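Removed: one protein chain of the complex. Kept in place: all other protein chains.
Let's look at subunit A:
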Amino acid sequence: MYGLTIFGLTIQEGSVRVALFITCVNDTLFPGTGRAVVTLLRRLGVDVDFPAAQTCCGQMHVNTGYRDEGARLAHHTIAAFSGYDAVVVPSGSCAAMVREQYPRLPGPPGFAAAVAETTPRVHELTEFLVDVLGVTDVGAYFPHRVTYHPTCHSLRGLHLGDRPLRLLRKVRGLELVPLPNEEECCGFGGTFAVKNADVSAAMCADKVRAVLDTGAEVLCAADNSCLTHIGGTLGRQKTGVRVMHLAEILAATEPVTGAAGVARGGRGGAA
């Protein structure tokens, strides 16, 4: 799909420019996820750039009905990542925004062409690992019982399929337990969680019950936004289940001190 073998070889020669699109949510609220992505990719021989001009993909604006404001952020984002051979995004939702919605947005002359040129190079993290680098064993160690929630945009938007599970199954010490009704939305939905807070909370209550049924210590996903929503509810209910971005599990290695390989600031739930 992405010219894998050739791409994989050139990466080893160090001539390929790979950019990290951290996303505004990770940048502002979850820097630990970003550091984990950098650690993980370096371990696999990929030295990423962080184009400092990047801000936000514009999804919140567009999906809330502020198309023109969102489109300006999309123009900004496309410009910030021009010239890179690959763009890695540790968020299924933001990657889906770029791939699905950017082609539908209005823009100045040249925007549509730039989108067409850039979007095939934008990879969600697990796509980059499995499809571009061709690895599933990333050398991680994480001795915990873990369940994985496929977020809506990574499942139905990007069609990540079992890529995240293939990566998790190769993590040493990790016990992967299936999440019942995993394909069901957790109820986050961006501003939906605020505009329809009661329905959102009802959806999350069912997701939390499913997570607790697994007996997992850690819930992971490819999107910190959904995890903030589920984790915030897990924390409020004092369940003791932690949420972690997939990247933080994949970055963890031996020896592990404490519970997790990567420290992360206060997020619901006891460690």
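Please note the rule applied: a contact is a pair of C-beta atoms (placed from the backbone, for glycine too) under 8 Å apart; a residue touches a chain by one contact, two chains touch by 3 or more; residues count from 1.
In this text, contacts and distances are computed from a predicted model.
Chosen from "Putative tricarboxylic transport membrane protein", "Sodium:solute symporter family protein", "SigE family RNA polymerase sigma factor" or "Lactate utilization protein", the protein name that UniProt gives for the omitted chain reads "Lactate utilization protein". Of the options A:132, A:171 or A:203, the residue whose C-beta touches the omitted chain is A:203. Residues of subunit A in contact with the chain left out of this view: 22, 24, 26-32, 34-35, 38-39, 42, 48, 50, 52-56, 58, 60-67, 69, 72-73, 76, 101, 104, 152-153, 156-157, 183-185, 187-204, 228-229, 231-233, 235-236, 265-268.
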